[in-house]
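Missing here: one protein chain of the complex. Every other protein chain is in place.
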Amino acid sequence: MNEKLSFASDYEKGAHPNILARMVETNIWKSAGYGLDDISESARNRIRKACGKENAAVAFLVGGTQTNAVMIDALLKSYQGVIAAETGHISVHEAGAIEANGHKVLALPHHYGKLSAAAVEKYLDDYYQDANHEHMVMPGMVYLSHPTEYGTLYAKAELQAFREVCDRYGISLYVDGARLAYALSCPENDVSLEDLAQLCDAFYIGGTKCGAMFGEAVVVPDPEKLPHLFTIIKQHGALLAKGRLLGIQFDELFRDDLYMRIGEPAMRAADRIRTALKEKGYRLCFESPTNQIFVIVEDNVLKQLGEKVEYGFWEKYDDEHTVIRLATDWGTTESETNALIDVL
Amino acid sequence: MNEKLSFASDYEKGAHPNILARMVETNIWKSAGYGLDDISESARNRIRKACGKENAAVAFLVGGTQTNAVMIDALLKSYQGVIAAETGHISVHEAGAIEANGHKVLALPHHYGKLSAAAVEKYLDDYYQDANHEHMVMPGMVYLSHPTEYGTLYAKAELQAFREVCDRYGISLYVDGARLAYALSCPENDVSLEDLAQLCDAFYIGGTKCGAMFGEAVVVPDPEKLPHLFTIIKQHGALLAKGRLLGIQFDELFRDDLYMRIGEPAMRAADRIRTALKEKGYRLCFESPTNQIFVIVEDNVLKQLGEKVEYGFWEKYDDEHTVIRLATDWGTTESETNALIDVL
Amino acid sequence: MNEKLSFASDYEKGAHPNILARMVETNIWKSAGYGLDDISESARNRIRKACGKENAAVAFLVGGTQTNAVMIDALLKSYQGVIAAETGHISVHEAGAIEANGHKVLALPHHYGKLSAAAVEKYLDDYYQDANHEHMVMPGMVYLSHPTEYGTLYAKAELQAFREVCDRYGISLYVDGARLAYALSCPENDVSLEDLAQLCDAFYIGGTKCGAMFGEAVVVPDPEKLPHLFTIIKQHGALLAKGRLLGIQFDELFRDDLYMRIGEPAMRAADRIRTALKEKGYRLCFESPTNQIFVIVEDNVLKQLGEKVEYGFWEKYDDEHTVIRLATDWGTTESETNALIDVL
Partner (left out) sequence: MNEKLSFASDYEKGAHPNILARMVETNIWKSAGYGLDDISESARNRIRKACGKENAAVAFLVGGTQTNAVMIDALLKSYQGVIAAETGHISVHEAGAIEANGHKVLALPHHYGKLSAAAVEKYLDDYYQDANHEHMVMPGMVYLSHPTEYGTLYAKAELQAFREVCDRYGISLYVDGARLAYALSCPENDVSLEDLAQLCDAFYIGGTKCGAMFGEAVVVPDPEKLPHLFTIIKQHGALLAKGRLLGIQFDELFRDDLYMRIGEPAMRAADRIRTALKEKGYRLCFESPTNQIFVIVEDNVLKQLGEKVEYGFWEKYDDEHTVIRLATDWGTTESETNALIDVL
């Protein structure tokens, strides 16, 4: 048990109490494996309903890198690559999981973690106008994360612009929603689950960082575009034998729309922390409206801070300053937030 | 909830109560991710001790196909293949997960699910004597399962013979222990964890089918042979963010050697069922001493049976008979066994 | 230079004189790379005409294993496997080139190198009726070779039966024509280029063993089924920079229908050798009507024979006999054949 106050990341705790209770309740039940059980079907239906797509395919996977690797391989032809921000999770922190399946990550510059549809369009234009483009990796999809790895958000209008570019070039749009709950609970966000289901070829609803023990829910609004997903998941070693465990978690996360508000404690805590930081004269590295806060801290201040609170190292700012990340989560308590503000 | 009596498989329930209790107890603890927490380290140490290898690398993965895919890719050079029984899990039921990483499964004939060291030796001899062997897939390892997919067991002397063949040809020996607890609790078994650690280059201790919610523990007795396993696991999308969850499960499974005896209820139930089947005049398809029973049933009898109990379809025996599989597990109760015997 | 008489294989010589002459004639010409030159276009057009498919895509590759690897990867989805005879070149002698691209070779029993449509149909039926088929590799195409590795031929009616099975299951049919010229020059053969173009999703016309220095011509009768073949070829490292070299060879092979009769010298020689073998009391291992002859030879006879002629070792027949392969080719002369018959 970590005795020290920790804002190091948003995947340090277990699960929302409702999930744990249901795990306990159903523990000795017997049911079919691989997600073919009733609870998983109930969870899929709740998600279909929340997305406004009653025919959507919904599949449950265990973790984020796994989900990205499986879905990108499923959406691309074997000779295509995926366009992503150079800061995208798949570009940096997945140990080459995308390339392991044969696909190049076509990394474009970012603006605080975000790609722009205009930049993607220019990339695609340039590709097709290049006389040698058939010697280059054919772009087959766009990967976005919402919120991004920088805690920033796409506006609905921005996603619509990506959709238009993708349609113009006949490529897929995929959204990594590892921290989607923190977007959905953020006042600045104007992108709903229904919007994602309307605009994306596939996206995933993050569980691991958003109240589940583990698990991510993939949504494919038009399943005819992606047949044999079960086999693809199995081929990637990503099919959980006791699929019910994933069903339970998402059935609880989508019971009474819990997922839509599960991020609220994280938002309240993050807002209080941001305000306190500013009051205390800290500089934010950039504005991020969700549950991740990026602060520039003097190195000698940081040393003292580090004795009292776990934080995430982000990068060196200059010789005397460091950027750290503070992350709140669905379970952050008021007293934890108070304790952090006290030591800042 | 499955109301009907079920002996369909050994992965239909949740977890052993000790595991569930520890999950509940530690739920809101915060700890480092990816298995870098204290509980995971405690679990690794318990396993190292049980294997008699204090320097062994131990890594926790989520499921069996995933573990096989990761470890076979880790043990092989990119141009090598893996020798396995044609009935091996990797040969049939992993949807091509091994080939997805570029490796051919070199399938050899089986005897009730088992390979023989002599057959493997002959295969290797023939390979190296073939003038064209450099045009063929180079065998780089042997894959065994213990117990096998047929519930049968290797004797320690048989594993030693495999080790000798592997040493002669400089290739690796790997054991899939998805159901290892049922071997360890089986009186006929003479292969201990220490033996596996002595004889294998790597093996895994199955959790999913042996009392865990999910999870498999890979053991690499000599970790210098397999550096960078963490990165390899991550590259395969197989690194669980909240690694603690796996640590908890194996820390409980190896507390007070629980794993060594967790299969006993399954053994008791299976023995009673085997006896009852014989008494009632059923024919066993072949002798299997562990928790899986393969029975030849007349089709009209089977129809009635199927109304009262879930079983696993194995294969058609002839036009009027079917082979079914009945599987007991760590949690099979005496009353369930009684109920099954009543309806046989 | 190999001074000894040799019937060891059909790829020991250089190229047909017409090809060599054209190479010399055009050597210092400058032209666009990658097959975008006029000679390559002329060659493609000749092949389209010979196949009766004026819209077919035709692509030139360098070798057989390369062609199989590229085309199977192009025809399959990333999660599919290819059905082939267990004796098929891709099953045995391509060093895992198919698996290196992620695809399992689903090997079925053969009859003198041939698959039967009925066996493939049964395999597909069984696959889809298996309750666990989604855990198994999905068959996505059928691979045949014509002539086979045993020198045997498919009848047109047999290919039609394969086409029907493939259509019923929505999978592709591909023919490896590494030695196609020897089928086209064989009186027993009733399969024309036009038939192949009518029945296959893709096939290749072998050059390396049939009069070219090197090179194979892939034909895709309906190119809309296989877009972006250029990029796929490049991705596999299979795009020849000076594509003209391949164009020259196939332009000559298809000038005045040379390819249709280039195998005739091989057929004449093989027929004479078969007759002589029978007259001299040798036993043929099985009947093969094309340019490969499989003979059972006593080991002490073989020793003497081996001093005078190079042959191909096929396999041990029993303790005292060996099966050898004698291969004729497009350039086998009457005097070579006489010399061989003399030493038999």
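So that you can tell them apart, the chains are marked A, B and C in the order they are listed, and the count of residues begins at 1 in each.
Just so we're on the same page, a contact is a pair of C-beta atoms (placed from the backbone, for glycine too) under 8 Å apart; a residue touches a chain by one contact, two chains touch by 3 or more.
For clarity, every value in this text was computed on a predicted model and none was experimentally measured.
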> From the list C:M141, C:A183 or C:L245, which touches the chain that is not on show?
Replying inline: C:L245
>> Among A:E134, A:D190, A:E264 or A:E298, which one touches the chain that has been omitted from the display?
In response: A:E134
> For the full complex, which residue in C:A43, C:A56, C:V70 or C:L106 touches the chain that was left out?
Replying inline: C:V70
>> Touching the absent chain: which residues on subunit C qualify?
In response: 1-2, 6, 8-9, 11-15, 17, 20, 23-24, 26-33, 38, 62-70, 94-97, 100-101, 208-209, 213-214, 231, 234-242, 245, 310, 331
> At which residues does subunit B meet the chain that is not included here?
Replying inline: 73, 77-79, 101-102, 134-135, 137-138, 228, 230-232, 234-235, 239
> When the complex is taken as a whole, what residues of subunit A touch the one chain not shown?
Replying inline: 78-79, 81, 92-96, 99-105, 131-132, 134-138, 313
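By definition in this document, only the chains that are shown with their structure count from here on.
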> subunit B to subunit C: how many Å between their CA centres?
Replying inline: 42
>> Using Cα averages as centroids, what's the distance between subunit A and subunit C in whole Å?
In response: 49
>> Residues of subunit B that contact two or more other chains, please.
In response: 94-96, 100-101
